[in-house]
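Please read through the structure below; I'll follow up with questions.
Subset of chains shown; positions unchanged.
By written order: A and B. Residues from 1 in each chain.
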C-alpha cells in the first residue's frame, strides 16, 4: 500500500504539530485554501452535470438523501446508549457522522485519480446532498418537532453556511458554464487543485495534532465509535453504490463519503442550533480520530471492499 | 478639557456569536461597538483561532452605566451557560458624551 503524496503532507503537519514546531498557517490562508477546494470540487461536479440529464440522476439522488437521513438515525442510539452520552451530545455527534467531510472527499478523489481509477465525476452533487439531512436529523433529535422550532433561522444556518454555498455555487456555475466556459479558470481551480489540497492537509495535520491532546479526555468508547461507525457506514455506502450501479470508483467514493464525518458545516450549524452540546467532544472524534483514520487507513480499505463487491477482479 | 465618565464594557466570546451579539447590542441601546479578532483560553479550553470557528472576538462598547448593566445582564442570561464568553466593565472618560448615551436611535443593522 503506497501512501498518496498529499497524505504525506498531512503526516508532515501532524508530526510538526505533535513535536510542537512553531509552524502555523494563518487562518486567512486556511480560508483561502478551503475556498479554492470547495469551489473547485463544485465546478468539477457542475461541469459533469452539464453533460448529464438530471432526470436520470433523480433516483440516485433520492437514495443518497435517504442514506443522509438514515445514518444519523443509526448513529444516535449507539452514541446515546452504547457510548453513554447526554442527549444533545449524542444528537450532535450523530449529525457529524451522518454528514460528510469535503476534505475527505478531496483525498479519495485524488487517491482514485492517482490509481488511475475512474469514477462518476458528478459525485460533488452527492457531497452537497449528504451535507444537509444529518443536520436536520440532529436538531430534531434534541428539540423534537415543536411549534417553537425556528425553522427560518435553522434553514439559514443549514443552507447558507459557507460550505454549502460554495459547493452549490460551484456546481451551478460549472453547470451553467459547461466545459468550455470553465476552461479559462481551470488554471486556478483544477490545475492547482492537488497542490492546494496538499497545503490544506498540511494545515489539517497541525490542527489534528492540537485536537489529539484533547482526545484522551473524552474516553475510550467515543474513540471506538469514531473508528467503528465509519467502517459500518462505509459498508452501507459501498452496498448502496453497488445497488445504484455505480462504477468501482464511484462505489469507493460513496463508501468514503458515508464513512466521513463533517468538521466544518455541521459544527457551525450545531453550535447555533444545539448550543448545549459540547463542541469539543464532536471535534475530538470527527477531526481527531475519524479524519486521519479515513485518509490514511480507511480509503484503501474501502477500495478493497468495493473491489470485493464488484467481483474480485475490480 | 471637559470630559464625562462612561462605562467601557468588554466582551470576549467565541467568534460565531458575532452576528448575535451585534444584534443584541443594538437592541439594548449601544450606540456603537468595536470588534477585534482574538484567541485565548478560559474555562472552556483553548480557542486558538487557527481555523474555522475556533477563534474569539473581543467586543468593546462605550456606554452609560445603565446600558452596560442591561447588556451584561442579558448576555449572562442568554449565553453564559452554553457558550465561551466572559465580560468585564471598567470606567473611562470620554470627550463627546453624547456619542455614547444609550437608547436614542438604536442601532439595529448587523455589522461586520
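Observations, loosely collected:
Throughout what follows, contacts are C-beta pairs under 8 Å (C-beta built on N, C-alpha and C of every residue); 3 or more make two chains touch, one makes a residue touch a chain.
If you're wondering where the values come from, they're calculated on a predicted model, not measured in any experiment.
Written as a formula over the displayed labels, the complete complex corresponds to A x3, B x3.
In this text, only the chains that are shown with their structure count from here on.
Averaging Cα coordinates per chain places subunit A and subunit B 35 Å apart. On the subunit B side of its complex with subunit A, the touching residues are 14, 16, 44-46, 48-53, 55, 81-83.
If you check the complex, the residues on subunit A that touch subunit B are 24-25, 27, 30, 203, 206-207, 210, 214, 263-264, 267-268, 271-272, 275-276, 280.
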